[in-house]
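Shown here: the complex without one of its protein chains, the others still in place.
Showing chain A:
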Amino acid sequence: MSADILSFIIFLPAIVALGLMITTRDVNTIRNIAFLTTTVILALVLKLYLEFEPSSGMQFVTNVIWIETYGINYYIGLDGISLTILMMIAILIPTSYLLLWEGKTKGYWINMLLVQSGVTGALLSLDVILFYFFWEVMLLPVFLMIGQYGFGNKVFTTIKVTVYTMAGSLLMLVAILYLGVAHHNEFGIWSFSYDKLMQISTLEYNTKVWLFLAFLIAFAIKIPLFPLHTWIMETYKNAPTGAVFLLSSIMAKLGVYAVLRFMIPLFPEVYIEFSTWFVIIGLFGLVYFGIAALMQDDIKRMFAYSSASHLSFIAAGIFSLNSYGINGALYLIIAHAIATGALFLLVGLMQEQTGFKTIKDLGGIAKKAPIFTFVFAVMLFANVGLPGTNGFVSELLIIFGVFNFNIYLGIVAALSVIIGASYMLWMFQRAILQDRPEGSAELKMRDLKIKEIVGLVPWVVLVFVMGFYPEVFIDKFEPTVTHYLQDILQIGATR
């Protein structure tokens, strides 16, 4: 029974969404049903979290034949890494509903549900074709959301972001099919399960590099890593708050997760060989996006760059070849999702009410909305990595990881964190704390409502709990990471 829970978690939102599409109920009912669905899922995920045994590998596995002729299976399962991210998604989405509560139409909520299905499906897939299926499908609702509810030149933005991200995925598809063919040539049967594909031994090193790059492009566009980031500026600026939240907090993390789940296990020797480059690219991204964020005036764009900057840092952690780095990266995935997610939603609220987009138009919010300011500050500190918050723990771990990898790069990593602190705090001072200049227009801004506070409380609590007692969480995925890394390094070294 508990094995079927995963399928239930994946498909429940989609089924509810399809049902809601047909009904003619008003938007309030639809939103309430959607919210209820996500809380049901949260409850189920909590149950899974408690039942999960940290030491063992894949759990709750379901493996059913989907397309027999080509050995494509409906193969899903869960290990420490995916559990952590599943937990994050399950908590983030319902709370985001609370913050997005007002002024939305039916399609908005239906799309949100569909995205949740797609994201969870991609997260739990262990068959690469199945993964690809969900990976593409989760983008379509976002496509509709941006196009329908976005701002500015939204249609162009929609098509650009979709073509851009799908272009990467299609290259990955070729690589996936190539691996399938290689498996078929070596063992005489078709299979696309990731553990079966790991056993392929006939590929030449050069071919592997190409396949590795094909996968990397797909994931790097989603993350986004330098220099494949050009789509995010426009998208984050023109997209509605919900879509920005989904893209930055959840889908980008799935890109990182996919690197861990598929790319590294499939090509361990390439991973080891190229790791230095990717740590450098990651750190470069951290600095580059940090400086870009420093120069932004549009507040959403600033967060877009800041988000990209942190994700580059996560990538650097993943490629640092040791468990500090990977644990830190996983921890930062969660921390960043919470902090950035909350910040995007709060900025969305701020923008809806004041109508201002740029930092210099704002100011004086602290007096009008003290609770808002408090939550904003907490998330900001978490994002910056102040001690006591989850951001601190994760950044520290990654910096350890990079130090272990290479001492000079470690120094760079440690120093570049300062950039993040400077633009964030500077923005905070100008947009929130500082008084409005004399004679400027009246600021229309209300404080958070009870519903929104309820939604934000778990996040604030998580920020501090994860900051003070990291063991509680790290213990769940640490064994998986250790095993995983041992296997990778061993396989990579022997080949």
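The criterion applied here is as follows: contacts are C-beta pairs under 8 Å (C-beta built on N, C-alpha and C of every residue); 3 or more make two chains touch, one makes a residue touch a chain; residues count from 1.
Note that in this section contacts and distances are computed from a predicted model.
Taking the options "Methionine biosynthesis protein MetW", "ABC-2 type transport system permease protein", "Cytochrome bc complex cytochrome b subunit" or "NADH-quinone oxidoreductase subunit N" in turn, only "NADH-quinone oxidoreductase subunit N" matches the UniProt protein name of the chain that is not displayed. Touching the chain that is not shown, out of A:V181, A:M295, A:L415 or A:V454: A:V181 (per the contact rule at the top). Considering the full assembly, A:L140 is the residue among A:I33, A:M58 or A:L140 that touches the omitted chain.
From the options A:I5, A:L170 or A:V209, the residue with contact to the unseen chain in the full assembly is A:L170.
Only one residue from A:F35, A:F52, A:W109 or A:Y132 touches the chain missing from this view: A:Y132.
In the full complex, chain A makes contact with the omitted chain through residues 64, 66-70, 74, 129, 132-134, 136-137, 140, 143-144, 147-148, 154-155, 158-159, 162-163, 166-167, 170-171, 173-174, 177-178, 180-181, 184-185.
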